[in-house]
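Heads up, one of the protein chains got dropped from this complex, but the rest are sitting where they should.
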Amino acid sequence: MGPNLIANYGEAIAMIMFAIGMGNLLLQKNLIKKIIGLNIMDSSVYLFLALKGYITGRKVPIVVDGIQEVTAYINPIPAGLVLTGIVVSVSVSALMLSLTIRLYKRYHTLDLDEISLRLRQEGL
Amino acid sequence: MTVFQIILLVFLLVCAIAVSFSKNLLNSILIFMSFSLIMSILWVCLESPDLGITEAAVGAGVTSILFFATLKKIHAIEVEGTQEEAEDEQA
Partner (left out) sequence: MSRLKTKEEYEKTIGFKFRRWLYGEEDPYINKVEMVKQHHRHVEEKTITERMHEKQMHREYTYDVNRNKVLKTYSMLYRIASVVFVILIAALLVYNVSWLPKTGAAEKAVNNEVPQRYIENGLQETGAVNIVTGMILDYRAFDTLGESHVLFIATITVLILLRNNKKKATIAQISDRRFEPKNDSILQLGAKILVPVIFVFGIYVVLNGHISPGGGFSGGAIIGAGLILYVSAFGFEKTEKFFTERTYKVISFAALATYCIAKSYSFYTGANHIHSIIPLGQPGAILSSGLILILNICVGMVVACTMYTFYVMFRKGDF
């Protein structure tokens, strides 16, 4: 173990959340829960990025009173990246949910194992 | 401030685990909604209010609404008055 585990508690929790989301994705049978798992993975990555850009004692990167020194503001790059990511994750989950609706219309179930079994039984 | 952040992070972890183990789909979506809301508070604590606003509107608002609409579409939630409508149609 490295020296900074206690100081990096936020990142550690974000990584554990990533693992939980991955477990959801691998182990849950329900499609909607799989999508929620993917969303949790997304959020944990964003949290990790934002924590990497955070600097203690510094403020939001909005110029106030003409102060333009690096030592006054936090890193703006992770915030910009995460802003892009949040909106993309919404469109991704909307796409997955619409695919789920189509699958439900065809098979009348949300259980992915059952769907794949029936696919094999139909010989596809 | 750090104590507050630790409480929020632990709450996030609890929400993430509770989503996995809840039996009811509606419950798990509601828990996910609260997960997003806590996330948006956490963004403000991390000095990025841009992300806070976006997460509150997008993550807690629109995503949850989409999940609810999906549940309605696959008949996983009972809507009030559905039975009356069905009776009306039969009559």
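We just call them A and B in the order they show up, numbering each chain from 1.
Just so it is clear, contacts are C-beta pairs under 8 Å (C-beta built on N, C-alpha and C of every residue); 3 or more make two chains touch, one makes a residue touch a chain.
Since this is a predicted model, take the numbers as computed values, not measurements.
Trainee: What chain A residues would touch the chain not displayed?
Mentor: Chain A touches the missing chain through residues 1-5, 7-12, 15-16, 18-20, 22-23, 26-27, 51-58, 60-63, 68-73, 75-80, 83-84, 86-88, 90-92, 94-95, 97-99, 101-102, 113, 117, 120-123.
Trainee: Which parts of chain B are in contact with the chain that was left out?
Mentor: For chain B, the residues touching the absent chain are 48-50, 52-54, 57-58, 61-62, 65-66, 69-70, 72-73, 81, 85, 89.
The rule is simple: only the chains that are shown with their structure count from here on.
Trainee: For the complex, which residues does chain A have touching chain B?
Mentor: The touching residues are 9-10, 13, 16-17, 20-21, 23-24, 28, 30, 32-33, 35-37, 39-40, 43, 46-47, 50-51, 53-54, 58-60, 74, 79, 82-83, 86-87, 90, 93-94, 97, 100-101, 104, 110.
Trainee: Sort out for me which residues of chain B touch chain A in the complex.
Mentor: Residue positions touching the partner: 5-6, 9-10, 12-13, 16-17, 19-20, 25, 28-29, 32, 35-36, 39, 42-43, 46-51, 54-55, 58-59, 62-63, 66-67, 70-71, 73-74.
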